[in-house]
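Shown here: the complex without one of its protein chains, the others still in place.
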């Protein structure tokens, strides 16, 4: 079962995990990835604006989710991604994968994150020191995605 | 900050995740692995008994946690492992890793689980069809651990 | 045909959407980009480094040599940075 949710509202990481784990069908393993608004000492930001292309985002994440479920034999997969204005330490994205054994859950969630980073239509603009800047794409994200090619 | 907890009591996966994420220091990524009592159709079990060697388990998981934090540059790591009698779909183990960027969190949690499986002193006995049986060690778990050697 | 712009393309052009009617000989994404750039100085500027522009035709990511025959929506945007 695949669930894809795009929303402006904040979500509660733990509540989402518990909803995901309910009636888990005797699965042995769940991996939850939570992406947070990063704001580290020396690279602190005030806010993050996430722009997205709604129709394509829903379509791209659904296709990606189906691919992940099939490739890693997942029992259940949920992708939640926010858009709009976010503050430091708020959750941006949560990917949860359920499977019989642990490696499939790890790989499923990791695969979804790596492909999502480069192929799902979201763009980040950071406000730091009162100045707004679009976040640049990182070539390491291309490498991370490409390692799943086979 | 490393936390290692061994307990007989059940824990709530989502509550643990939220406690772990509180005041996350502007980290960008968290990965939570939850191991559950597996009971799949055709391989259903009634209960699982987890025996452990308390002093060594605490020591081994603490050493493993320190190694993981150091190797992957984690900001925070929590390992919770239960012992005693468990029922299907209950959580057995939860490993949570917090880091600046996503791959360290994925690898940190994955590394801890792979090494824990073969090197932490826990033994599982399953009750299925009214019969008790010790779970055998799997050679694939040795391979999973060995891939982290470098 | 509806054209969409996202992120800094949208900001620099000061619009996120427009409707156009390209001539029949505009067959591919690349043709469309040439035609748009020729018709509008602002677009010419944001399309300056073509390799950095990603394109979706009817909500599907495509390469620049893809056909636009029958397309209802073509979207232009920088490399994605979600997650």
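Chains here go by letter, A, B and C, matching the order in which they are written, and residues are numbered from 1 within each.
What we mean here is this: contacts are C-beta pairs under 8 Å (C-beta built on N, C-alpha and C of every residue); 3 or more make two chains touch, one makes a residue touch a chain.
In this text, all values refer to a predicted model and were calculated from it rather than measured experimentally.
Asker: Where does the absent chain make contact, in terms of the chains shown?
Answerer: Touched by the chain not displayed, across the whole complex: B.
Asker: Could you list which residues of chain B touch the chain missing from the display?
Answerer: 35, 50-53, 55-56, 59-60, 81, 92-93, 113, 116-125, 134-137
Here, only the chains that are shown with their structure count from here on.
Asker: Based on Cα centres, what is the most central chain?
Answerer: A
Asker: Between chain B and chain C, what distance separates the C-alpha centroids? Give it in angstrom.
Answerer: 48
Asker: For chain A and chain C, what's the span in angstrom between their mean Cα positions?
Answerer: 26
Asker: Could you put a whole-Å number on the gap between the CA centroids of chain A and chain B?
Answerer: 22
Asker: Of all residues in chain C, which are in touch with two or more distinct other chains?
Answerer: Residues 83.
Asker: Touching two or more other chains, which residues of chain A qualify?
Answerer: Within chain A, residues 35, 113 contact more than one other chain.
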